[in-house]
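Can you keep this structure in mind? I'll have questions shortly.
Not every chain of the complex is shown here; the ones you see sit where they belong.
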Amino acid sequence: MEDVIIRYFFEPEVKNGILIEGLPGVGNVGKLAAEHMLDVLGAKKFASLYSRYLPPQVLINDGGKIRLVSQDLHVYRGEKQDVVFLTGDYQGMSQEGQYELAMATLDVVEKLGIKKIYTLGGYGSGKMEDEPRVLGAVTDEKMRKELEKAGVEFSAGEPSSGIVGASGLLLGLGELRGMRGACLMGETSGYFIDPKGANALISILSKLLNIEIDTSSLEEKVVEIEELARHVKEMEDAEGKGDRQDLSYIG
Amino acid sequence: MEDVIIRYFFEPEVKNGILIEGLPGVGNVGKLAAEHMLDVLGAKKFASLYSRYLPPQVLINDGGKIRLVSQDLHVYRGEKQDVVFLTGDYQGMSQEGQYELAMATLDVVEKLGIKKIYTLGGYGSGKMEDEPRVLGAVTDEKMRKELEKAGVEFSAGEPSSGIVGASGLLLGLGELRGMRGACLMGETSGYFIDPKGANALISILSKLLNIEIDTSSLEEKVVEIEELARHVKEMEDAEGKGDRQDLSYIG
């Protein structure tokens, strides 16, 4: 079989397009942000990618219907620019798989004339942050100013290990094809699925893309998660483990 | 070498065909059920699949004759419909292997005009069940009614991890080729090879396919295994570990 099977539901026309990637990762920050945006914007799924580099697994919905794990492409037709979202159940499961899936996505979006990429990720700080920062990295230093104006911070040599996985590869391999882009990393404890970090990402993207995005449903999730975190902390205190802000003891 | 080598013993003609998969898995429930059925029905082996994604191993029979590990296809010519059984020594040993072997099987059965698939598996409950249920998942919600009438239960979101391996992939990849199907999962403790779970599967399939299947030899195995389980429990009680129904302590 081919390394990646692409199934089109329709062939979209895209003008002035941007790719936004939000696959599972640290705190699922990128996935949460991308899925929230495509949901609120009413983006339409136009293709699914299946691959022998994804787990050999089907998922089951509440009606008992199965669905092969996939990565999916949605398109949002904006006023001045269109956005293609890449989301999915999993990242590629091996390093070869990471490369093959990134290349397959780039093949698709290159054909759509897309030249700009934002990849979304989490930056695990080990702490719960009230005001999570959004860190950036770019393929082209000329992009920094625009991002800094929107609130993205650049911190020399952070993350020190670079960016591992699809968020890095799509930019690195995209650059070899003449695409420009940035990785936006929402600060997150890394211990919970983190809608707060996702919210921080959306607020930046909303400025960069000049689109209003309703985040009220995401903010409800923020409240839920904060209650969960408070609860964990109370149990800890009751056990006499003191008043720690650092959550690295969870899980 | 090719990823999968297919050796045909004869080229069967199949009318109105169904694929039933029963490869090794949880409690070997699916394998036991499929092997019992093809045995009792006198199905004929028409092809073997060898693959570099199976272990590099030969098995030895009592006469000292070796046999390369394989997955095998048998055909049963029924009155109204024919059945092709997929059984074997192993599932693919890596995720790539799982995909390649499922694709190779689908290539074969697609050529035979097969459009419907039942995959058989076990659903590990961690307990010995007197009356094991059979859970179902479908590629198409229209299939639910027919299955429920035959006694299959649907439980929202179960199994929560979806279905991993050949039983999931054949359905997921088959759907991409326009095939419909269901996975039938016989409840089993997961600690023993479990003919009782297999029996529950056969009883359902017998209704779905409208074929009589003699299960007396399988029921003898049920008695043997129940004696083994009782014996284990008695030893436990003698050691004062009490009266547990849960067998999760058996390694």
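As written, the chain order gives the labels A and B, with residue 1 at the start of each chain.
Here is the rule we use: a contact is a pair of C-beta atoms (placed from the backbone, for glycine too) under 8 Å apart; a residue touches a chain by one contact, two chains touch by 3 or more.
All figures in this text were calculated on a predicted structure; none of them were measured in a lab.
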item	value
Entire complex copy count, 2 subunits given	4
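Quick note on the criterion: only the chains that are shown with their structure count from here on.
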item	value
Centre-of-Cα separation between chain B and chain A, whole angstrom	38
Complex contact set, residues of chain B against chain A	92, 95-96, 98-100, 102-103, 136-141, 144, 154, 156-159, 161-166, 168-169, 171-173, 175-176, 183
Partner chain B, residues of chain A touching it in the complex	1, 5, 7, 50-69, 93
